[in-house]
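Omission of a single protein chain aside, the complex is shown with its protein chains in their original locations.
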Amino acid sequence: MSRGTVSIDVERCKDCDLCVQACPPKVLEMSAEVNEMGYRFPVLHDGCTGCTACQLVCPDYVFQVYRFDVAPDEPHPPGQAAAPDG
Amino acid sequence: MRDEVIITGIGGQGIQLMAKTLALAATRGGLQAMLTSDVGGEMRGGPSQASVVVDDEGLRALPILPSTKSVVVMHHKHSAFALGRLVPGGLALVNSSVADPAAIRDAEVIAVPALEIARAADAPNAAGFVMLGAYATLRLIVDVAALGEAMRELVPPYRAQHVAANLRALEAGAGTVLAA
Amino acid sequence: MTAATARQLHDGCAAITESAIAAGCRFFAGYPISPFTGLLENMSRRLPEAGGHCLNAESEIEAVNMALGASAAGARAATGSCGQGLALMQEAIAELALNELPLVIFNMARNQQDYFQATRGGGWGDYRTLTLAPKDVPEAVEHTQLLFHLADRYRAPVMLYGDPLIAQTHVSVDVAARDFGPLPAKDWALDGSSGGTGHSRQIWTWAMGKATEPGPGPDGHWRAVAAKFDEIAGTEARSETYRADDAETLVVAFGSAALFVEHVVDELRADGHRVGLFRPVTLWPFPGDDLAAATRNASRVLVFELNAGQMLDDVRQFTHDRGAVRFIGGVSIHASGLSFGPLLDVGPIRERILEAAA
Partner (left out) sequence: MTEAAPRLVARDRPDLILGDHGLCPGCGEPLALRILLEVLEELDIVRRSVGVVGHGCYGSFVQIMDVEVLQCLHGRAPSCATGIKRVRPGTVVFTMQGDGDMVNEGLQEVLHTAARGENVTCVLLNNGVFGDTGGHQTATTVVGQRTKTSLDGRDPETHGYPIPLAELVASLAGVCYVARGAVSSAGGVARTKRMLRSAFEHQLAGDGFGLVEILTMCPTGWFVPAGSGPQYLTSSLEAAYPLGELPLRGQP
């Protein structure tokens, strides 16, 4: 169950891996594909707590962090979370 | 025997090491080489380009080539300059893993999916050497063994762990051309 | 080892380092600034291997003063930077000149905009700086060793005016030691040995000497130094011409720019244009007499340099017919600010010559 989620601007990522290391629940993982610059980028799995650790350590400012005040009923699909509206 | 090539791409793709490997292999073989590089201020992601000219003796070449017989396109970003200098019908060796070969007109275009080939050769960081192996096999200025020796000499001690992978990539690149 | 296989692949910074070591340079101090950084990098690796010293100075001011000290102690020493760093060294360059201390200074410049700084200098007092401007790496190798000889021969700071293409272009080059003949011993060098003898040595721009042995003082000393620079001006000017004998249009260019002009001269000659090149090899002393001779029959003298017009002043001063002089150069800077811009290219140079010669 995710109490939070993130949006990831994959084209800005430079595959430095700092977010993956900093994520307390270890729900970020580097993709297999590469972005336009040839860099891999993070993919979010279920279990995000919205703690903002990834946003704090990202040198390329790719993360926006959201919290669900009430946990959503179904686990959100692995892979990059779509940017929630609003 | 004269050859000229401009290698173009973005920082971090190993373009400068590719060009230096080619120029050193030629020098070790008793040929005369000239190598110039043009990199932006940044270490990564910015434009990265290198030109290599090889001749027997009395090499006279300009550091900024007015025209070139061949181009190696590692990335489409910043490739306009190099493609603009390619003589009509010249060779354009394109890293089709990232750059789009169809975008290049009026040239002998050869596509090499360098990233996939490098990964298949268990040398994921050595797409540049795949292209270099392919290029040298097309142009027959220096052979792959000479390139391997030059690369071994150039890779600094703090990156020696990549030598074996680079050699596999050179062979794989040469193999792609021989098989085609 | 045949000449071919004796060649090594060096960029200008590496080739200059090997050449300086071959000339006996055993002290270097510098501060990182691209594209000079490559020279500091090579020196910091190679100089200790040759029994020398390479200092990572905390700034250019300290770098040139460390080198001044090494020179005062009799070592063949060198320093360098780009125009920006040399701006911090101007005081010390004047000090070296008026101390009569030899030093080789490498301006691995970002462009040609330091011509005035090199040839007019920004220090204090009457001094000039003998400056050689190679057009490519092989010539930079020659000039490096010649400069160490000239510095010691005239006991003065001298300069190599390089640029980003020379600094970063790799060529297959053989860097062998050159012999320029014997020089007097450096009995003026400080090593402490004359202490307590009543004739202890002194190095000082005011040259007032000691109570027991007064020196010439500022008036006598500075006039003597000025006379020495007059002698250098009369003997050390160097230039080169390329297909200039029957040239109607003579292009004047120095350093890497001249290399491109040579290529364009060949192209234009093939199209029937009578164009030639005059290349100052020393920026100071400016080869004025050579230029006067070379321009006697030219109806046009076109100055091509990558700045807003600096060598232009010297060309106007010495050209046979001042009215024939026209400026076809200009400021042209790479987007990074660290190298030449698009004007240094065969196409634009050809256009500017044709347009001026029309």
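Each chain gets a letter, A, B and C, in the order it is written, and its residues are counted from 1.
Definition applied: a residue touches a chain if its C-beta (ideal position, glycine included) is under 8 Å from a C-beta of that chain, and two chains touch if they have at least 3 such contacts.
Since the structure is predicted, the reported quantities are computational estimates derived from the model, not experimental observations.
Engineer: Looking at the whole complex, which visible chains does the left-out chain touch?
Structural biologist: So, spelled out: the chain left out of view touches A, B, C.
Engineer: Determine and list the chain C residues touching the chain excluded from the picture.
Structural biologist: 31-34, 37, 40-41, 44-45, 48, 56, 58-59
Engineer: Take the complete complex as the reference. Which residues in chain A touch the chain that isn't displayed?
Structural biologist: 4-5, 9, 12, 14-18, 20-22, 39, 50, 52-53, 55-73, 84, 86
Engineer: Residue-wise, where is chain B in contact with the chain that is not depicted?
Structural biologist: Interface residues of chain B facing the absent chain: 41-46, 158.
Everything below uses one rule, namely that only the chains that are shown with their structure count from here on.
Engineer: Centroid of chain A to centroid of chain B, CA atoms only: how many Å?
Structural biologist: 36
Engineer: Approximately how many whole Å separate the CA-defined centres of chain A and chain C?
Structural biologist: Distance between chain centres, rounded to whole Å: 56 Å.
Engineer: Contact residues on chain C for chain B in the complex?
Structural biologist: Counting only chain C, the residues touching chain B are 2, 4-5, 7-9, 11, 34, 165, 168-172, 256, 259-260, 263, 334-339, 344-347.
Engineer: Give the list of chain A residues in touch with chain B in this complex.
Structural biologist: 14, 34, 37-38
Engineer: Quick one: in the complex, what on chain B touches chain A?
Structural biologist: 10, 12-13, 44-45, 75, 98, 115
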